[in-house]
Every structure is written in C-alpha cells, then in structure tokens.
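Excluded from the complex is one protein chain; the other protein chains are retained at their positions.
A and B are the chain letters, set down in written order, and residue numbers restart from 1 in every chain.
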Amino acid sequence: MSSQTVTAEATERARDILGVTRLTNQALSGWLHGLPGVDEVGADARAATLGTRSIKTTAKAWAIDTAISMIDLTTLEGADTAGKVRSLCTKARTPDPAHLDTPRVAAVCVYNDMVAVAREAVAGTGVNVAAVSTAFPSGRASIAVKLADTRDAVEAGADEIDMVIDRGAFLSGRYLHVFEEIAQVRQACRRDGDAPDAHLKVILETGELVTYDNVRRASWLAMLAGADFIKTSTGKVSPAATLPVTMIMLEAVRDWRALTGEMVGVKPAGGIRSSKDAIRHLVVVNEVAGEEWLTPQWFRFGASSLLNDLLLQRHKLATGAYSGPDYVTID
Amino acid sequence: MPTFEYAPAPESRSVVDLASSYGLFIDGEFRDSDGGSVFKSISPATEEVLAEVTEASAADVDRAVAAARRAYERTWSRLSGTDRGKYLFRIARILQERSREFAVLESLDNGKPIRESRDVDVPMAAAWFFYHAGWADKLEFASLGENPRPHGVVGQVIPWNFPLLMLAWKIAPALATGNTVVLKPAETTPLTALLFAEVCQQAELPPGVVNIVTGAGATGQAIVEHGGVDKVAFTGSTAVGKQIARSIAGTRTKATLELGGKAANIVFDDAPVDQAVEGIVNGIFFNQGHVCCAGSRLLVQESVAEEVEERLKRRLATLRVGDPLDKNTDVGAINSRAQLDRITELVEVGEAEGATRWSPECELPANGFWFRPTVFTGVSQTHRIAQEEIFGPVLSVLTFRTPQEAVAKANNTPYGLSAGIWTDKGSRILWMADQLRAGVVWANTFNKFDPTSPFGGYKESGYGREGGRHGLGAYVRTGADG
Partner (left out) sequence: MSRVDVRKTYKLFIGGKFPRSESGRSYEVFSAGRGRRFLANAAQGSRKDARDAVRAARAALPGWAGATAYNRGQVLYRVAEVMESRRTQFVAEVQAAEGVTAARAEATVSAAIDRWVWYAGWSDKYAQVLGGLNPVAGPYFDISAPEPTGVVAALAPQRSSLLGLVSVVAPIVVAGNTAVVLASEERPVPAITLAEALATSDVPGGVINLITGRTAEVAPWLASHLDVNAIDLTGAADAQDVSWGELEAAAAENLKRVLRPAGSDEQAVEPDFAPVPGLHRLEAFLETKTVWHPKGR
C-alpha cells in the first residue's frame, strides 16, 4: 500500500465522521468545539472520589501485577548510552530477579538512536521497543525532519512510535495542521510486506494544553487522525500525567468507541511514581472506560521509578513486612 | 467475574465502644428516664441491635428544658462571646480528633456508606462548629440588627438522614449566639448524638447548655410544644413541619423549619455532560437519596435526553451497593423498614402509572433494608413519583424543550428547597436562578453545603435559613424584640 493512500484514508474517514465533503480547518474546528465541555471542578472532584477507592489484598495483588505489565519502562536522557539502555532492558524483561513470577513490563521507551540497541537487548522476550520521535519533546521541527525521524526509528525496529503533537499549532487553532502531521507520521509507521506496522502513540503534552477542554479536543483530534494510543505527556513538562487528565482521555476513548466501534489505548506518562497512584489510575480505567481497557494492549504507564515501587509493594503483600530500596534493583 | 474485582475493604468497627443501653443527657450527665420506656437502635444494614435507647417522657423533657433554662440564666448567657466561642472551638477539635469513631458509628446506625460519613458528614459537622465558634464574639458585625441577643432555650428536633451533621447545623449556631439547647435526634439514629454528649463532657461545656433527649414523635412534640422553649428548630417532613407551625401559632415561640423537597435537576443541551451525569448521580443517589434537597426530578432537554439517559445508565452500572462499612460502597442501606416500605410503595405506583422503571444489575445483601438505584423514564409532572417526595434512591426523568418550560416544570411543586442547572452558558445559569422558586440553586454542581452558605426552602419546604450570616439570624432577637 503506498504511503499516500494511508493519509488519504485518514482524511476520508475524518470527512465521513464529520459529515463534510472537504476536511478543512473550519470543519475540524467546528467539530472539536462542538464536543461537550468539561467542567474543571466537577472533573477534579470525580477523579478525587475515584481516588478514594480502597484496593486491598487480592485486588491489590492483581492491580500491582497488572500495572507492572503495563509499564513502558523509560529512559529519555541526553546522557543515555548503549550500556544504560541495555541494563534498562534487562530490568524490563526481569523486573525482580528474586521473584521470577513477576511479570515483565510492556515495553522499553527510548530515544531513536537507542532503538537498535534496545531491539537487540529485548529480542525474543515479548517486551516491545517504543521510540520517541518527531523532534521529541518539543516537536519544533519541520514535518520533513519529523517524518525522517519516525522512519529512522521504524527502520531500526521500533514496535511503537511515541510522537508529539505540535502544541503551538493546536493552541493557535490550526487543527488541520495537527491532523495532517499525525496522519503523515502514522503513514511513516507503516512497514512493507507482512511486517507489522509500528503502533502510533500520540503525545498531547497536556501540561501545555492546560485546560481540560483542550485535552478532550486534542484527544479526539488524535483519534480522528489515526492514533492507536493517546498519551498525556513527554515527561519533560510539569504537570505531566494527572488523574483527572487521564480520566478525561479515558472518557474520550470510551466515547470514540461508542461512535466508531474502534478502541484506542491510553498512556499516562510522567509523574506516576507510586503504586498507590498507579492503582488509582487502574480504578479510573475500570470505572470510566471499562474493563476492556485493563490490558497492556490498551493501557500503559510511561514511567521509570514506578516499577520499583510496585515491586516493593509486591514484596509487602507477599511477606507482610515493609521492604526497602536495597531489595529492588536499580537499572 | 469482573476483571478488576475490588476485594472487601471494611472499615474496622473496633474504634466504636458502644454501651448496651443509654440514658438521657440532661444537665451534663447521662440520667435515667422518669417514666419513659426504651427502644432499640438497629443497624439497617444487618438488623443487628446496636444499643437500647431511652424514649424520653414528658417529665424528662420538662427536666431537660429546666436544665437548659438554668444553664442559660446562670452560666451561658453570662459568658463572653469569646469564651462561648472557645467551647465551640473545643467541640470542633474533638470532632476532628474522634472523626473515625463518629464516622463508623454513623454508618453503623444510619446505613450510609463510610466514604460519605468519613468524607462529608463528620468533617462538615466539625466545620460547622468551627465556623460558628468564630461568630460567637462577632455578632455585632453580622448585620443581624441592633443589639443581637439569644432567645433563651431552643428546642431542636432533627432527622435521621444526617444525624450528626444535622445536630451540628442546629447546635452550633444556637450555642454561638448564646442560647441553650434541648435536642432530640431521630428514633432510628440516636447514637452519634449520644456520643456527641460525651464530646460535650470532654469539652467541659457547662452542664445544661446542651441536653440530648432521645425518643420518637411524642418526645419531639413534647419539646416543640413545651412552654419553656423560646425557639423551635425542626428538620424533617413537611407534614410534621405543618403541625409544628400550627402548634406554635398564637404563641411567641419562633421557629425555623427545614422540610421536604422535590428538586429539579435541569440539564441543558450544552451542559458539560460527563459532569452533569455525575451531578445527577450525586443529586439522587448520595446518601441513598435520603436527602431533602435531593435532585429527584431530572429535567433534561429533549434534544439530549436519550444521550444523557444512556450515559446515566452506564454510570449507574458502576455504583457499588452494599455494606456501609466497606470503603468502596457508593450506596448503603435504606435507613429503616418503614422507609423501605414507603419507597417500595411509591415505586410500584410509578410503574402502575406507566413510567418505565430501570435499575442496574446488583446483588443486595440478604439481611437489612436495601433498594436498588432506580431510574424512571417517561415521567410526567402528573405522575405521583414526580410530585411526592420519595426520599430514596429513585430518580424520575422528565424532558423539556425551552428554558421557560424547564422553569415552569421545576416550579410546579408545593416544595421549593433546591434546584440544579447544568449548562456551559453563564448568563442562562443566572437567568434560570432568578426564575427558580427554590432556596438553594446549584449550577454545574449539586448537593454542595458549607457552613458559610445559607440553606433552606421556599414554600412548603419550610422557612428560615441555616448556615452563614442568615442562619445566625434565626437564633437571635434584635432591637425591641421581646
């Protein structure tokens, strides 16, 4: 399938959903602004109430293992080296060498130039390699550079591409521009022949979008353009993932499925460091989107330090005593 | 079997130390009744007997009123506002310190979910004392009129839906303004009031300033009709409220009445729909719908009615009904057999009248009093379920086409306690608020309460306000008042 067709397909589908003959910025703008508003106070209150759910004993054990299996174990530093990435991959496949029943994480998430290293290190383990592309984290580069960046990662063997949207374009109302970029990056995720395409995660950088109305609109825009996943943040901007923001994105994927029949995944990233916080997110997944989303296929955590906290809680559940940081490995 | 099954997370009962029987709290001590009988307070979730409680006789009420009068004349009215305030601050702090104990006991005795007693009832009761403590020495700033001063002895009768919170709503302003109190908790929920009596002792509140007499309707009547009572404050049914209004007619006794409601929760087509759905759920299923200001009539704009109903039903499927002490319970037990019967009867009427009944699937415990969250669609104003207060987890859904029609339907009731409006358009909120004949109007929220914010009804929902400056006014005489 030629890459041109994929973009055309996305546009055609969008026209169909919007019920317009031509996909213009005005059409997109009218559609996005026609989405129901989000009342900030009410949304925060709902998330806070869900946050009071008390997850104990068997439920907690299930939630901890599920959360571990949903982690995109991440290193995104200028100081990253092949050595650092390899050791991260070791941790990803065997999070807890003392407890081999611990599930592996879903993926490792690295910069583009580390994809080949990671690919080799996790070969045959079932752990995916995700790459942050499109001039991550700011996204301030030409589309040509962003597409080259993406193809580079795809060719190096990335299973998943985490792209950033152009927040400047979004905030200035150039929705069609954002749409087209996503559609084109998606087409750059294609592979020839039988090789599976890279999954596309679209990072909204909700900390820069600020309002919940914007988060809802950006979620719908990304799904319309063909996102497999919508992701909160790069982790480089504060605030990153918060419970209400994740909740609003989960409402979006829930409503998108009601509209189109398609499921889209959600990935909160950045700022989720404790087991408690991760479990709260799972509660929100369960009660807002529904239990179908409670698998690594449809929900991920972008995190690094979260994993060890989950392991400590896992020890506590198993032994009844609080564990300590000396009893989990650092990689 | 759900993918993510929440394991039971029961709050421990061990924090509560119940006696097997309780006397009456009169003049600072627990005392035996003079000729009264006893009754049992049970847990509505299990029907287990929690304690035996005294049904106060008329003679007991006499003693309590006399103790309150003595305390008023000899100590309380002579204290400075600063010192009265300090006692109230102490009470507020003790409620905070013993919050878990109160929350567990409230859930046991009332059947409400521990999440609500823990996060709403008890902290707000403490806040009520804290707020009014600050007024005690500032009454001259409250613009209540010239020379604000207490009435004397106040008789207070409160309902079973928010036992401790309603006690706080009543006692805090009465004490802050210098009155003394004889209070009767509801017969099905007396236990937190009796625990509150212990708080008064811990705070070293002078004896007789607060007297708690337990009992049923007759005891309540003895209080409100007592000649030694200068002011009556009642929260409960409109029927009893009317009786009280009649019984004090022609006397100089003042009254505040906070009665029933049949609130409209009005959802426009531009509402923030996810939050509106939460507001609808909170409006009618909070506290099992045992809320006088509950949003029991949902008025939804026809253009979005189907969508809202769909979203509402999906949301209701996630409600967790069951053990009030489980920290994940959203909807607890119906407070009493009698109330369950009343709800059941009205729901049957709704079906017979042709409205469509729907409830989510949920298992109910074998013992105790339970009712599934219930939604009636296709309801008209003419249906009894749109007119009568059900006081349970039962929502009637009606539709409207224009703002005028919404207002007309919302106001088409003898009640007028509260209303809700859901729209993203600010000017419409304020226009609607002007038109609605209700004492509290919530916009894009529902069932919000605060000690600083006056609460009370229009029309047959009662008169007088509780909370804020206005609530204070109900407990003082001013100028040339006798």
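The criterion applied here is as follows: a contact is a pair of C-beta atoms (placed from the backbone, for glycine too) under 8 Å apart; a residue touches a chain by one contact, two chains touch by 3 or more.
Keep in mind that what you see is a predicted model, and the values were worked out from it rather than measured.
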item: Displayed chains contacted by the hidden chain, counting the whole assembly; value: B
item: Omitted-chain contact residue, chosen from B:D137, B:E198, B:E388 or B:D424; value: B:D137
item: Candidates B:F89, B:W358 or B:F449 - the one touching the absent chain; value: B:F89
item: Missing-partner contacts on subunit B, residue numbers; value: 82, 85-86, 89, 127, 130-131, 133-138, 141-143, 403, 426-428, 430-431, 434, 451-452, 468-469
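Please note the rule applied: only the chains that are shown with their structure count from here on.
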item: Whole-Å gap separating subunit A and subunit B, where each centre is the average of the chain's CA atoms; value: 45
item: Residues of subunit B touching subunit A in the complex; value: 2-9, 115, 119, 270-275, 278-279, 318, 327-328, 424, 444-445
item: In the complex, subunit A residues that touch subunit B; value: 36-39, 41-43, 45-46, 52-60, 62-63, 66, 251, 282-283, 286-287, 291, 294
